[in-house]
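What you see is part of a larger complex, with each chain still in position.
Chain lettering (A and B) follows the sequence in which the chains are written, and residue indices restart at 1 in each chain.
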Amino acid sequence: MALFEQMRQKPFFILGPCVMENQELLYTVADKVAEIGAKYPQIQVIFKSSFDKANRTSIHSYRGPGIEKGMEMLQNIKDKFNLPVTTDIHEPYQAAIAAQVVDILQIPAFLCRQTDLLVAAAVTGKIVNVKKAQFLSGQDMFYPAQKVVEAGNNQVILTERGNMYGYNNLAVDFRNIYDMKAFGYPVCMDCTHSVQRPGGAGGKTGGDRTFVPMMALAAKAFGADGYFMEAHPDPDNALSDGPNMVKLHELEGVIRSLIN
Amino acid sequence: MALFEQMRQKPFFILGPCVMENQELLYTVADKVAEIGAKYPQIQVIFKSSFDKANRTSIHSYRGPGIEKGMEMLQNIKDKFNLPVTTDIHEPYQAAIAAQVVDILQIPAFLCRQTDLLVAAAVTGKIVNVKKAQFLSGQDMFYPAQKVVEAGNNQVILTERGNMYGYNNLAVDFRNIYDMKAFGYPVCMDCTHSVQRPGGAGGKTGGDRTFVPMMALAAKAFGADGYFMEAHPDPDNALSDGPNMVKLHELEGVIRSLIN
């Protein structure tokens, strides 16, 4: 059955390290993701990692291996673990390149209204996962989704990741999950970025992973179809988003709490 | 004297229609802008219009003539009226193209953390006007400005345009102007986009131009160095941002209220 149908019928989990630090890290995390996928056939797992963090707070932060090397690394994951994979793109030209490897193209929250990016992603025929901007309501996401659909692609996923609440803080208004479900697309909860404190740590983004499992359960209460969680074997030494990533050895426990 | 020095020494006004609807409209507005510039030598005027509205709410909205045709239209304005000109860019490749014509490259608010876009703009050597995102504080703008500077360009302008306040509403926290001035760059107040009601009018953005002159005066109170105001001879029939653009025949009055 096609992946999008699987994602309609089973709880799905988009899992992986924030940024592609190196191939070894991807193997380590993908190994755990594949293991979870095999152990829990009632869910659908997808591997995620970014080839470029294009909007880091500081110009000095690590950005990733770039699209060419990054797609090789993701292809290796597909070959080795037979996992569906996804990554995020930042400019229209990247859509066709990434689509040669990934099953799902992810549109970053800040960019979710950029028409050209949405259309470029749509015309690849891949599933398009549009993250809700930190400044939009769930109801406002009708229009970004519609841009994908009017470009000929009905395989849309919408992802909640919180709204700005004052400066350097996000709050999740879970009603947005319910409101987005009304459009008929699967809705995903980004459990790790929603606990960020943007710019709240002096030139980099802070966060608190304590809240990740709670965010996921709350999203389930509001009807989420899937969950996005970044995980890392040693988050405190990760090159991006360390404070909010789940520790790899705790990942299975969080997932289990959601599928009982 | 170079434009950036002029903008440091005189109040500056970035003026023009939101989108390049057609050459005739640009001539009409530029004629008024040039007239104001000639009449008030104590200020610096700059002509602005967009070749592409890349993040309209709906895919069906008018976007503009595109970069090639748009740059021709702006070159015609320079030739005919001898005005400095500016436009906004949305992807890194556009920076070098636009820089052949414009004096100032404007970075859209949603995109103000996109490192590649900032660097591409910086390396043209043109003045870079970075709009503050609707989800950042004035203090947070240190980092986007720093990305331009570290790419070798000190000609930075920062523009305030309001912060999201709940859904479909913006509020201007004028303290951000004061905070951005502390970085040492000229700070501009976007008086027309700050009165938008994003997505507040069912598939398009609403607004209220009544507040434009008040926003400008308030920004002056907090130390703004310049003002951005979109103007149109018939805003209610404009192809973009009509509700918040100033009527062309009222533009001079607003400017005069700021320079007495």
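Convention: a residue touches a chain if its C-beta (ideal position, glycine included) is under 8 Å from a C-beta of that chain, and two chains touch if they have at least 3 such contacts.
Note that the coordinates shown come from a computational prediction; the quantities given were computed from them, not determined experimentally.
Visitor: Of how many identical copies is the complete assembly built, when 2 are given in place?
Guide: 4
What we mean here is this: only the chains that are shown with their structure count from here on.
Visitor: Determine the centre-to-centre distance between chain A and chain B, using the mean Cα coordinates as centres, and give it in whole Å.
Guide: Computed from C-alpha means, the inter-chain centre distance equals 33 Å.
Visitor: State the interface residues of chain A toward chain B in the complex, per the touch definition above.
Guide: Within the complex, chain A contacts chain B at residues 54-59, 63, 90-92, 110-111, 113-116, 119, 133-137, 139-140, 143, 146-147, 150-151, 163-164, 167-168, 198-199, 203.
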